[in-house]
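Note that this complex is displayed minus one protein chain, with the remaining chains in position.
By written order: A, B, C, D, E and F. Residues from 1 in each chain.
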């Protein structure tokens, strides 16, 4: 099952907490705060402007996005997995290698 | 009797709580929180934009929609059944198989 | 005497409480909450949009309308009868047989 | 002396309390609440829309208007008489015989 | 020294309290509330609308204007005299003989 | 070093308190309240309107401006001097000789 988000909404799978350093050392308690990053699962068709035109979103499926500390409260369960529903305006930017 | 919703309003039949697992095991108390999903019964003619044009809604009769935790407070009784009145902006997306 | 509502306002006669079932059995105390339904008595000429055009209302005289629990606070007395003044945006939809 | 109201403002003379019934019976204390009706004394030239055009008001001098319970707080004294300053949006409608 | 108000701002000299009746009788304590009237000293070039056009103000230098009870908090001192800075929207109307 | 303000922002050097009268008499404690006047140091390129056009500001470098009592909270240090950052909408008008 999947979800088709409406308009300027974006479905995001939150990045899992990293509880170990790159070198593999376990950091107990280090993951108390959930990371504000995730992978875009699907995007809406765009934001509807006052003049009726539709502005396509600036993120794409597969993008790794960073979002605000206080975003990510809206969640849905899809096949037992919790996904986030964000608005495009919740997203700060896209991480690039 | 049925209701014809105005403009960007949508009538939704809330999904019933599942109190048993897929395998049929009863989960007592598991349904304390109402599911934020439902089936679209009827949709309005569309949202009226500032320039006077009408934007048709992005959901259709029969769609299974997911909506916010704090939506679904507006209810009406039609032939003894409680239905929800949502705005299109309350809806996160449409579930697809 | 009658009232000609301005713009997007609508005059509604609230449906009387039903204190008996269809079969005629009296339900004492059953009507504690006022029904959020009524019949449209008269409608304004329409909502004025930002571009100056007038959008005719989507309800008509005689329609049975359903409105929000917290609407219906604005009342006027016409010939000794209390009528409601609603905005079109207070109205969820129109009941149809 | 008279006042020329600006734009969408309307000058209204509040209807006097009726402390007797049509049959002439005095109703002591019956007029505790001020009536939300009045006669239009003068109207502004119209509401200025975002596109710069002017929308003439939908009420005229001499109309008997009904307004909200919480409107009518803005008053001016003209030749010793207290008059109300309303916005057109404060007015529910016009009473007609 | 004088002030050139910007856009939709208006400089007003508040009418002095009248502490005597027309017949010259002194009314002690009668002027506790400042009058909400004044003479327009200068007006801005107009309100800028969303479409970029400028709407000239509907009051002119020398007009006697009435304004809201809670307007008139913004003051400036010009050559030792306190003048009011109002927005056009603070003004109810213009008094005419 | 200088600052180029963005859009409708204006950099202002606040007028120094005058602690002596024109005749040179010192007024102790007279300057408790900061004057709401200042000289414009630099102005932004203009306010961007909803239709995308840019509206040039109505004040110029060197103008003496008066601003609201509660404006002037935003300050920056340029070469050890505190300057104010105002929006054009904070400014009441321009003083002229």
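Simple rule for what comes next: contacts are C-beta pairs under 8 Å (C-beta built on N, C-alpha and C of every residue); 3 or more make two chains touch, one makes a residue touch a chain.
In this text, all values refer to a predicted model and were calculated from it rather than measured experimentally.
Participant: With the missing chain put back, one of F:5, F:38, F:72 or F:93 would touch it. Which one?
Facilitator: Residue touching the absent chain, from the options given: F:5.
Participant: Which residues does chain A use to touch the chain missing from this display?
Facilitator: Its contact residues with the unshown chain are 36, 47, 49-51, 53, 55, 58-59, 66, 68-69, 88, 91-97.
Participant: Contacts of chain F with the missing chain: which residues?
Facilitator: The list for chain F reads 1-7, 9, 11, 44-45, 48, 50-52, 74, 76, 78, 85.
Convention: only the chains that are shown with their structure count from here on.
Participant: Taking chain D out of the count, group the remaining chains by whether they are connected through touching.
Facilitator: A, B, C | E, F
Participant: Which other chains touch chain A while also touching chain E?
Facilitator: Of all the chains present, none is in contact with both chain A and chain E.
Participant: Touching both chain E and chain F: give me those chains, sorted by label.
Facilitator: The shared contacts of chain E and chain F amount to nothing, since no chain touches both.
Participant: When the CA atoms of chain B are placed over those of chain F, what is the turn angle between 0 and 180 degrees, to the nearest 5?
Facilitator: 155
Participant: Regarding the chain B and chain C pair, does the interface count as same (over half of residue numbers shared) or different (under half shared)?
Facilitator: different
Participant: When the centre of a chain is set as the mean of its C-alpha atoms, what distance in Å lies between chain A and chain D?
Facilitator: Those two chain centres are 53 Å apart.
Participant: Rounded to the nearest whole Å, what is the centre-to-centre distance of chain C and chain E, using the mean of the C-alpha atoms as each centre?
Facilitator: Using C-alpha averages as centres, the distance is 43 Å.
Participant: Which positions in chain D touch two or more other chains at once?
Facilitator: 50-51 - these are the residues of chain D that touch more than one other chain.
Participant: What is the shape of the graph in which nodes denote protein chains and edges denote touching chain pairs (line, ring, star, complete, other)?
Facilitator: Looks like a simple chain-to-chain line, open at both ends.
Participant: Run through the chains and report each pair that touches.
Facilitator: Per the contact definition above, the touching pairs are A-B, B-C, C-D, D-E, E-F.
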